[in-house]
Every structure is written in structure tokens, then in C-alpha cells.
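After the C-alpha cells below, expect a handful of questions from me.
Chains shown are a subset, placed as in the full complex.
Chain nomenclature is as follows: A, B and C, assigned in order of appearance, with residue numbering initiated at 1 for each chain independently.
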Amino acid sequence: MRILVLHGPNLNLLGTREPEVYGRLTLAEIETEVRRAAAAAGAEVRFAQSNHEGTLIDMLQEARPWADAVVFNPGAYTHTSVALRDAIAAVGIPTVEVHLSNIHAREPFRRHSLTGEVAAGVVSGFGLHSYLLGLDAALALARQRQAAR
Amino acid sequence: MRILVLHGPNLNLLGTREPEVYGRLTLAEIETEVRRAAAAAGAEVRFAQSNHEGTLIDMLQEARPWADAVVFNPGAYTHTSVALRDAIAAVGIPTVEVHLSNIHAREPFRRHSLTGEVAAGVVSGFGLHSYLLGLDAALALARQRQAAR
Amino acid sequence: MRILVLHGPNLNLLGTREPEVYGRLTLAEIETEVRRAAAAAGAEVRFAQSNHEGTLIDMLQEARPWADAVVFNPGAYTHTSVALRDAIAAVGIPTVEVHLSNIHAREPFRRHSLTGEVAAGVVSGFGLHSYLLGLDAALALARQRQAAR
């Protein structure tokens, strides 16, 4: 089982950025926890982060031959990027969308997810735990997919 | 750790209702799986279902002295009930909203969650697995809350 | 042929409620006429009324083993209830929606029918006659369904 964990714009600032909204954990700490959980499940993970919409599309496309599933936090692009939405649909790898904060409880322009329309599902609001639940869901999807082959 | 798992309207028909959208699992089967997972985590669960908005509000209110957290699938009331939204906020028990299908991928009137605005977080799109991930999140929230006391 | 005739909120007040909008016939008088027409067509009818959205959902679900078709006047829930809409779709019995007054000629918030989106068809504006035409349509749908088995 191989899982790509992809982080969108500004997530590299985590821990230092508006901690009252996003918590005090850094991205490195999140990745450590996710790696530990993946190891426990016998899965391999890769991490990538970019502030560039185009680079995120490239990364999704390049994940095709390698990844069995994707855990994706598209950050602000969640709400504006038709191009990322198309990339998820085009690439066809099961993708679990995750958000640290609860997007339903934030500003109206953050309540709808364009990328979520084509994701397998969405986990939102649990901080670091959103990533762990997302990994869990991604592994289940990858297993189902393997079983279906 | 005591968790109330609450199901909203029409979920009692699960397995027989539009299986292409909601899958073939019955509610009883979901509850069996959730009970098993709860037991494995050393937690106690109670289940309740109602088609009545008012009864769901009553159940949330009555859970107050007993439950440490709630896993709630408000079904169609997700999108229309300000009263359930107020009940979640008023009761103050950490509540995880779950959906079998991915609400972001359905009809526009199902894309926004009124109840999700006051839930701790939302898990949507993973079928039975949404409940298991929701239980996992609810337990974590209950533990944090206990620790904070 | 067995037909459930279901009346939504405030229809129990018929005849005494705003007669300039809804006419002077009582619900009992309407039921007498519908029963007479059903008998003439060799069909059995049952009647039920509730002011509770949840009870109406319960009644639709419980009609499953008995009714061949439903004539349903959802009253004010026509325009607000996603849960009733889901119940009609989930139960799968052919349902004819009827309205005493012409919903297209009333306040804008009464012009769209959420429940009508999943009903077989809608009859609106003919007073008592809406029920009789609805019964006629329901019987035809029930016969088609029987023939298709």
C-alpha cells in the first residue's frame, strides 16, 4: 500500500500561522505522526507540499504509477480551483480530502469544496487527527480497489 | 468513554433504500461493526434512530448526563434544520457529523451542512467507514475533553 | 388495489381555515368523496393525517407492505422537507402529489415542490377534485406497476 500525502498552499507555515485557527502543530510533526500510523498499518507514505496550483496538479499526475491512494489537503485551492478538481478526476486515484479546521464552520467562501465534488470523501475539523482519519480511509479505499482488480 | 450514535430520518431503511447511493449494508450491520470497534477501544455505545426532528433534539438533550461524545448522521435534516443546529450547540457535547455518501458530490441542496457549522468536524463519503472514522474521532474528542477537566 | 391517502400539516382544520384560499369542505367530506370514488373503482383506501413531519415519514415507511400507491398532500412540508422527499424516494411506492390550491399562483416560497421532485406527478389547484384526479392517477400507476411485475 502506497499513499501520497499532499499539502496545499500555506500549510508549510503550520504551527506559526494563526494558531487559534490551525493549532500549534508543525507540518513536520503531522508528517511524523502520519508516517508512524502508516508504518503501523504496513503502508508506505510520501509527503509533498506546494504553494503552486500547477505544481499540485503535476504532483497528482506524477503520483499515478506509484500511489494507491492520495490524502490531499488542498488548502485555499479547495474553494477556487477547477483545475485541481479536474486533475483529481483525470488521475483517477482514490483521493481523500482532509482539512485541519471544520470548513462548514468558517467563512461562507470556505464552505463549499470544489475538489471535494470529485474526491471519494472528505474529513474536516479534527486537526492532526483529520490526517490520521484520512490515512485510515485512504488505506481502506486502496484495499477495496486492490480487491476489485 | 460513552458514545451516543444517532441516526436521522430514513436511515432505518438502509440497505433497502436506493442502494446505488447508500450501499447495501443495513443499519443493524453498521451498528454491529460500530459496537465491535467501540468494544475494541474499551468504549460503550448506544444507538438511536428517529425520523422526527423533535425526537432527535430530545435525544441530544437527554444524552447530556450520559454521553462523552456523539456520532451523528442527521440525514436530510443536515441541510434544513436550524433547530438541530441549535440543539448541538446548546447541549455542548462534542459531536462528530457523519455521512455515508459524499455530500459535496451530490445535489446542490445537499452540499451545505447547517448542523456541521456547530459540529466539531464532519466525515463524509466512506459508507460504513464514515461511522468508524467518526467513532474514532469522537473517542479522541472525548479523551481530550476528559484530559482538559 | 390499495391506496394510502395522506394529508400533511393543518389539513385537519380544513373548512374552518381561511376558506377563501382552501374552500369550505372539511377533510371528512373530502374523505367521503374519495372513499366513494375508490369504491366505484373497486379499490380500498386508507386515510391518515399528521402535523408532524416525522410521523408522515413513519406513515410512508409503514405503508410499504400494504399500499399499491399513495395520494399525498404534503401541505407546507412540500416546500421545506428534504426528509419527506427522501422518504418518498426510499419507500419506492408510486406517489401522486396533490394540492387543493394552485401552488403556481401563490406566494413565491410555495411555487417549488421539493417532494414533487420525486413524486410520479403533481395535481394542483382543483380543490376536492385534486384528490379525485390524484386517486385516478394513483390507480393507473398501481395498475401499471402490477402489470409490470
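Note that in this section a contact is a pair of C-beta atoms (placed from the backbone, for glycine too) under 8 Å apart; a residue touches a chain by one contact, two chains touch by 3 or more.
In this text the structure is predicted, and so the values were computed from the model without any measurement.
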{"item": "Complete-assembly copy number [criterion: all chains share one sequence; 3 shown]", "value": "12"}
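Everything that follows uses one rule, which is that only the chains that are shown with their structure count from here on.
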{"item": "Chain-level touch network, classified as line, ring, star, complete or other", "value": "line"}
{"item": "Rounded Å distance between chain B and chain C, as computed from the means of their C-alpha atoms", "value": "32"}
{"item": "Gap in Å, rounded to a whole number, between the CA centres of chain B and chain A", "value": "23"}
{"item": "Rounded Å distance between chain A and chain C, as computed from the means of their C-alpha atoms", "value": "47"}
{"item": "Residues of chain C engaged with two or more neighbouring chains", "value": "none"}
{"item": "Partner chain C, residues of chain B touching it in the complex", "value": "8-10, 12-13, 16-18, 50-55, 75-77, 79-80, 109-110"}
{"item": "Complex contacts: residues of chain C adjacent to chain B", "value": "52-55, 57-58, 61, 80-83, 85-87, 89-91"}
{"item": "Chain A residues touching chain B - in the complex, by the definition given at the top", "value": "102, 104-105, 111-113, 116-126, 129-130, 133, 136-137, 140-141"}
